[in-house]
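All remarks here apply to the structure that follows.
One protein chain is absent from this view; the other protein chains keep their places.
Chain naming follows the written order as A, B and C, and within any one chain the residues start at number 1.
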Amino acid sequence: MAQQEKDPAEGGQTDRSLTMSRAMVEAIAHEMREDDDVFYMGEDVADYGGIFDSTEGLLEEFGRDRIMDVPISETAYIGAAVGAAQAGMRPIAELMFVDFFGVGMDQIYNQMAKNTYMSGGAVSVPMVLTAAVGGTYNDAAQHSQTLYGTFAHLPGMKVVVPSTAYDAKGLMHNAIRDDDPVVYLFHKRLMGIGWLPAPDGPKTPVPEDEYTIPFGSADVKREGSDVTVVTLGLHVHRALEAADELADDGIDAEVVDLRTLVPLDTETVRDSVAKTGRLVVVDEDYRSFGVTGEIVARVAEAEDGLAALEAVERVAVPDVPLPYARPMENEVIPDAEDITDAVRAAHGDE
Amino acid sequence: MAQQEKDPAEGGQTDRSLTMSRAMVEAIAHEMREDDDVFYMGEDVADYGGIFDSTEGLLEEFGRDRIMDVPISETAYIGAAVGAAQAGMRPIAELMFVDFFGVGMDQIYNQMAKNTYMSGGAVSVPMVLTAAVGGTYNDAAQHSQTLYGTFAHLPGMKVVVPSTAYDAKGLMHNAIRDDDPVVYLFHKRLMGIGWLPAPDGPKTPVPEDEYTIPFGSADVKREGSDVTVVTLGLHVHRALEAADELADDGIDAEVVDLRTLVPLDTETVRDSVAKTGRLVVVDEDYRSFGVTGEIVARVAEAEDGLAALEAVERVAVPDVPLPYARPMENEVIPDAEDITDAVRAAHGDE
Amino acid sequence: MVSVTDLQEMYEAMVTARQYEERLQEEYLEGKQPAFDISAGPIPGELHLAAGHEASGAGVCQHLRDDDTVTAPHRPHHIAVAKGVDLKRMTAEIFGRETGLSKGKGGHMHLFDPDVNFACSGIIAEGCPPAVGAGLAAKKRNTDSVAVAFLGEGAIDQGAFLESLNLAAVQDLPVVFVVEDNDWAISMPKDRVTDVENGARRADGFDMPGTRVDADDAVAVYEAAREAIGRAQDRNGPSLLEVQVHRRMGHFMGDPEAYRSDEDKAAAERRDSIDRLEADLRAHGVDDETIDELRSSARERVEEAIEWAKEQPEPEPADAHEDVFTNPPSGVTDSEPNVAKTETGGDD
Partner (left out) sequence: MVSVTDLQEMYEAMVTARQYEERLQEEYLEGKQPAFDISAGPIPGELHLAAGHEASGAGVCQHLRDDDTVTAPHRPHHIAVAKGVDLKRMTAEIFGRETGLSKGKGGHMHLFDPDVNFACSGIIAEGCPPAVGAGLAAKKRNTDSVAVAFLGEGAIDQGAFLESLNLAAVQDLPVVFVVEDNDWAISMPKDRVTDVENGARRADGFDMPGTRVDADDAVAVYEAAREAIGRAQDRNGPSLLEVQVHRRMGHFMGDPEAYRSDEDKAAAERRDSIDRLEADLRAHGVDDETIDELRSSARERVEEAIEWAKEQPEPEPADAHEDVFTNPPSGVTDSEPNVAKTETGGDD
């Protein structure tokens, strides 16, 4: 979709604010300029610029050979990315919605993720698989999921979930340079697309120069002493909103943005819980057998983890597919109120 | 593969022992006799009788129209099962190894699992998807997984994992009669196949008459007062072995066999932990973002759950693909010793 | 030969579909203007309109009975209308209302009407395997019903379609695959994604007949579909039919179509199969009055459906927790609201 935002021409200015999509694209463009081996494949990534602005403007600079529209054959082109990566290139392949993973999962999971291990390290697969995730605009059960847990569960892929423009750029630089397969999941609602207004948070100052954010470093987006809220993606912003409201009532919530699920920065989470004693995990994926359970377990199994832990709450999509109608979608996707409620419960204010 | 075992002719005899594969097949044959709408589709399920004996002997009785060999097109035939189920039949579709899920996941997950919900209950999908799971015979990264967490995470499928012949039969009767899609995961090592010797446990007395085991009822396979071991599939037997050894040292372990992951019998798990105060979760899936984390979280988030919980341990495949060579496969798939070690650690015997 | 009744019924279905979508478009844009916000207004989410495709739905479905199965893709309305899906409940579904076909859980890409065996879904080529399954059920039960899978020309490169051709062929199933070639897959023209101009050529590689027909002429679609469906009804196996249609609109509502030339768009608009079928009707002696009546009764049905739908209640939030299973596990709730939601009350 047409992107309103434009990069200011001033170089080096660091308080320039970008939408998340502009920040992502800036990192991709930079890497493509630096390295001829980087190219991007996907559906509607050329003339259209990506349904969610993930490649907006790149065709003009790099041409059709490097910003490639491909047939609606996810198995073939994601697998082709694996082959090209093993041949030494650095492909980025886009899965338009993460919900479509099922048509290409064998290549993702049995080739992209495993070839390094199955070859005993003889082969590397330096590629990025990008995909749009998330709901909040009533696109129903086949176009609204995050599937964080599905990708994080299966070893061999690094899994990145940015929540701000600043993080998106640094993590994308890192993703493209990484010698391993990276699944880069961007939330549609955060991208700053004209037709899908973003909340305030994700648009942040972004340095024009390149920089990387290492994987496995969670970011404490708000410090607090009473309750630890661990979350990622869109829900970082909902948690921050909740924290503001809670502050009015004298509850001081710490908000930890995981930023990557694999590797997972367990230490930052454990340190925070050691301080607060109370853990609320929030995500937009299905509740059971996913991210929220894992975070609880990582804390509980730590040395003195159980002793430190006074209260635990999970806030996630209950185990239902995403419904279409607004009242029901609102019901299942956690909002700030769900988070404040959970924090209050963890805080013992029921 | 040729099956040595034979059903004794005596009807009603309840101390007749069967292998797990014979018990499964007995339930399928019974349902096929009762209901013309039941049929079985898969690769090598007709003349071969299923690579893991899952259909051994059925072709002879039911013929090619009902025991159907199909092309190696998992997307097409699993999706065809969905269509046939929606048309009122009761198909059973076999995915030869669960590791192949990636070639058919869209039909499994975006049709089979979601159509009931997406239709607001207007449509039912009464089908069973069977698949062989598990390692222990060095079949490496693409033929050894259990993927319990992957299926249990995604709502809309009931997920069954039998550990004994008795359970396998009762659960299969229930699976075929259930009006919802059921994923029935049988562990190769438990089937009692001639070329893949089973341990002692899974071969149990099995009534000749039909009976059902309701989903969502975990089974306490061994009562104990000191530590709760929650597990499923092959690892029920490894946990029982560990419990025997631990008993010699005066540690009394309770072994809970989940039997189904969806629905999950949280109550039995919580009750056991309320009694023992110590939880060890054991499975053969990848550790992170899977079954073990979920069980820990279910206990921790229960009312008084944290208070009751003194110790937590997880024993699972660390987050690596399954390696081929025996010393490495042995290292990553939990054995009885890993379980005894974890129970001892939970018990405070380090 | 096509009968006047057939022509009239097809015309009715096509006009209804066109008018229906024009009205949907109006309703959809409400609250989304001036700056288009996909999540605002009475109909949120994506909306894919099928103006220019009508002859394909009508020409094929004219041969089908309620017990024949149809699966449609993300652009389903013209097919649903032609198949006889309940227009009121379909509309209520699109508006996300409690009395919608799916109680508001499905939306416009997930319309299920078991009474006429219609279903659609939002993943490319996803309806092909289930259609094969419906054909398999028909064969097993020895009925004379058939199954038809509709898909776009962009979907013919997807494994689900290609595998389905083979499975239907080797099992000799009563299935017809109908490819609606509107030249575009979102922003990608057909020649960018495949070297095969005529998608029906793929059929031969599975030993199946394949035909291509131009939907400017609805009667030609009708004739080609008769042959394919007749073949299925006679239990002579599956067929592939590619139908050249036109995309008069953007891929979805809100698509600026910056990738598309004005000329291409204008050409699509010029070639309207509804006009041509109207001329055919006249040639068959149908008078202006009858044609006007068909149009106005279509308009009435559409208005009635939309008015009815808008009066329907919205679902309750808690309804979201139901219908995951037909047979929900007893005593074990796997879908429950977030703990905080049930256990604490709003603002505390």
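FYI, a residue touches a chain if its C-beta (ideal position, glycine included) is under 8 Å from a C-beta of that chain, and two chains touch if they have at least 3 such contacts.
Note that the coordinates shown come from a computational prediction; the quantities given were computed from them, not determined experimentally.
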Shown chains touched by the missing chain?
-> A, B, C
The one of B:Ala27, B:Val82, B:Val128 or B:Ala141 in touch with the missing chain is B:Ala141
Sole residue of B:Glu43, B:Asp167, B:Glu241 or B:Glu254 that reaches the chain not shown, by the stated touch rule = B:Glu43
Using the definition of touch stated at the top, determine which of A:Ile67, A:Val82 or A:Val229 touches the missing chain.
-> A:Val82
Which subunit B residues would touch the chain omitted from the figure, given the whole complex?
-> 1-2, 43-44, 46-48, 51, 69-76, 99-100, 102-103, 136-143, 194-197, 249, 287-288, 313-316, 318-321, 323-332, 334, 337-339, 341-342, 344-345, 349-350
Residues belonging to subunit C that touch the chain removed from view = 157-160, 162-163, 166-167, 169-170, 192-196, 201-208
Please identify, in ascending order, the residues of subunit A that touch the omitted chain?
-> 39, 65, 70-71, 73, 75-89, 91, 103, 106-107, 110-111, 115-126, 155-156, 158, 178-180, 214-216, 262-267, 301
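Note that in this section only the chains that are shown with their structure count from here on.
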Of the chains present, which has its C-alpha mean closest to the combined C-alpha mean?
-> A
For subunit A paired with subunit B, centre-to-centre distance based on mean C-alpha positions, whole Å = 32
Could you state the distance in Å from the CA-based centre of subunit B to that of subunit C?
-> 39
Send over the residues of subunit B in touch with two or more other chains.
-> 75, 106-107, 110, 117-118, 155-156, 262, 264, 301
Would you pick out the residues of subunit C that each touch at least 2 other chains?
-> 100, 102, 104-106, 110, 121, 123, 159-160, 324, 334-335, 339
